[in-house]
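To start, I am sharing the structure in question, which I have written as structure tokens.
All protein chains of the complex are present and in place, except for one that has been dropped.
Up next is chain A:
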């Protein structure tokens, strides 16, 4: 194949995954054209919490990948790329009923089995760590090795460090194929010629791939409060209710389910989320959903009653039909790599998956086995259908 110095890759999507792929491609000497229908971090990357969390992951390949992805953050922080942007912090998995306590315990066992440090925390210890915690909280696990980063800051850093120029307001109409290989991307009447194409465009990926309805939008509404501390996180960890785990483990499936997280931001503010609304790709927020989220949040952490909501917003997660991300070579079209479907895990997985996608595009093996995420699985399903 052509030497990597000569390869020209068109990356569709300037979210955290596309930005990471572009960065590592450029670092390997590739020529990169980064395209986005809107601008950097315009989708879920810019409208999400900042959990770089293994604690929340479904057992199986997601939990294992999240551990690699979090370790990748730690490495990038150490080598300077993410310096000042990634911070280690604990996640507390919090139960408020006996049923929830059982769920949290089961999840803790799964985490431990995957090699994760898990600390059981009794109510008194937890209250000392997070004063004011709600009376209903009966059990908690601490996952001490989790972390925090804001998707849009990571994206900005990745693009800034590699000096990649992004083409804004450049929606990809289609991937142009020549002699069975990707030859570029059509933007309106213009062809952006490329040797290979990465599709990391979230919900906008499906129409470019020709694999059918493999992606589902899942809207999440959130609220941000004013500052509870002048700077630095207002509480000593990320609070994740069992209702969030229930959603992640596929136990709670009802539409509009609230998976509660209380994310203490570095600014001293709180980000409180979120709803899970299937097939909703708009960015509207409604008072009833936000009020319901806040009632949950007040029950878990009553001191929030002293805070004020500064804004509400919604992000649209891109979920795959089977709930696992889609990362790998296009099963039918040569020269196309796909990296999308990260749902609510894109901030955690994004940089690592972007780096893996870059290696795939350069014809190298990724750092971990990505078979479970291969787009190939959607072909099999189609064949049986």
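Methods note: contacts are C-beta pairs under 8 Å (C-beta built on N, C-alpha and C of every residue); 3 or more make two chains touch, one makes a residue touch a chain; residues count from 1.
In this text, contacts and distances are computed from a predicted model.
Protein name for the hidden chain, per its UniProt entry and selected from "Sulphur oxidation protein SoxZ domain-containing protein", "PTS system IIA component, Gat family", "FAD-dependent oxidoreductase" or "Cytochrome c oxidase subunit 1": "FAD-dependent oxidoreductase".
Checked against the hidden chain, the listed residues A:33, A:162, A:243 or A:312 yield one contact partner: A:312. Along chain A, the points of touch with the absent chain fall at residues 38-42, 46, 152, 156, 168, 223, 225-226, 282-288, 290-291, 294-295, 297-298, 304-314.
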